[in-house]
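One structure coming up, written as structure tokens, with questions to follow.
Missing here is one protein chain; the remaining ones are kept as they sit in the complex.
Showing chain A:
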């Protein structure tokens, strides 16, 4: 009732102002001294004739309340006028939600409150739109509530699922750890046996050698006179030969590198300055100017390191030559790129080449990481499938891997890089360098990564049995050793230790997984190993919680960030330390989540360069408390509806 009176009061005020005041006064004083005050604050103003400023800075009389002159810097005395910049104006907005405005909005000629009460000096007429606005707001709210109601159920289901899955993970981890320790023991035993065998073998070998030597010495003694003269000579020649070989090799290397440099500049410029910037095929296919540009930037960097301008002048010369010999167009592009960071030929969009750079930068860590991730995810997926299967499958896989690596080795000349991570890393590098062949690379990487299966305890028991049998069978005191037995021990050791290392990886990946924060109720468990994609124009955005966020365009992928953490009380997923931006920060992405019935990315944006923001709707955010809050809001909205809405 009170609110209704207020509304009418305003009409009266504005009419009065229009009538009496407009031609003469431009500072407007509301008629009602309590104008613009929130209902809960009215008591404060009505309690006495002298009112204190809220911030305690002073006090004012009832007559000074809303007299269009600021007495309290915090605006206490002018809730209904614009006199205090720090004040707040309360709109009742009957039919909709009440709002509080900055005082600067009062009588500024712009209708801010849907009930129009903020504009009463007669300069503009604001229609009361609260009923319509309120209705729209209520409808929207109802829809939201409906979503929440379904979402809350989905969320509960997710949480249940997550709980059991987590338990299962934990049980499995325990089991795996046990297996690990058992297997470790067996491997240890095998190792000891193997070492013993080797010791024996060594003894045997030494013995044989001694025999040989004695035999030889006997022979040599017989020929002693002759061989003394010639033998020395031969040794000498031999050594010299070695030397020259090494030299040749070194020379070859240098030549190789030099020609490389030369190649890279072919067709670009005759720029002499920068060394060590060979380009691969991909680069070469790009316009010549780009090589030139990049080479220049290197020089510039050197220049930049020196602080004084004088020095810049001196060092500038070598860079100066770089632009000579460019075509007019190339020069234009080059200079433009200083501002844009884009390489020649690109008028808009991302600095493609810079992106490539960034990929190169991350190669090593990325490949390692990928390997680990692939590992974890595959085992995870495959776990059930392989349950109960026997080791033949496992062996087959192992063979396959060997095949790949061995068949690859001669080609790529990667001898001396036996470990898997190194190989995979190189594979990745090759893949990035030859983006066109990426599909083959993907396959190669896939094949080279290993798959560990964790079979049922039966396989372990079986192994234990086999090993025990083996130990019994092998007679370590037999001299010379039975070669078959020794080989069996070795083979068994090799197989089992490789199995152990796989098991250990599995344990560690599962441990890693369980270290993750799946939310206070585990509601984000299902996000693990999942990716959400959204296509926007030419880009595909991929958000993989607990892993990374990326932007793909054709075959090129830009990492927007690695998984960092949840923020803003589990409303935001933060990905940070993505690929470096040209002239800018490392890319990063924040994924803001809101309640929705599907896990789905609805929007991706780059509000600041290289800082991305995505919106993910997910049931995980449909919280019961929030639903209650919304329902409460709707109730209060409904209760605020006036009996009539057409009074203005």
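Rule of thumb we're sticking to: a contact is a pair of C-beta atoms (placed from the backbone, for glycine too) under 8 Å apart; a residue touches a chain by one contact, two chains touch by 3 or more; residues count from 1.
By definition in this document, contacts and distances are computed from a predicted model.
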Original post:
Can you pick, from "Coatomer subunit zeta", "Prolactin receptor", "Phosphatidylinositol-glycan biosynthesis class F protein" or "Probable glucan 1,3-alpha-glucosidase", the UniProt protein name of the chain not displayed?
Top reply: "Probable glucan 1,3-alpha-glucosidase"
Subject >> Of A:73, A:98 or A:519, the one touching the omitted chain in the full complex >> reply: A:73
Subject >> Residue of A:33, A:98, A:325 or A:519 touching the missing chain in the full complex >> reply: A:325
**OP:** With the full complex in mind, choose from A:102, A:471 or A:539 the residue touching the hidden chain.
**Re:** A:102
**OP:** Taking the full complex into account, find the residue in A:146, A:335 or A:514 that is in contact with the omitted chain.
**Re:** A:335
Original post:
What chain A residues would touch the chain not displayed?
Top reply: 23-27, 55, 57, 67-71, 73-74, 82-86, 102-105, 108-110, 123, 256-257, 260, 274, 276-280, 283, 293-295, 297-298, 300-301, 303-304, 309, 312-313, 316-317, 319-320, 323-326, 328-336, 338-341, 347-348, 353-354, 356-357, 360-361, 363, 412-413, 426, 429-430, 433, 580-585, 606-609, 611
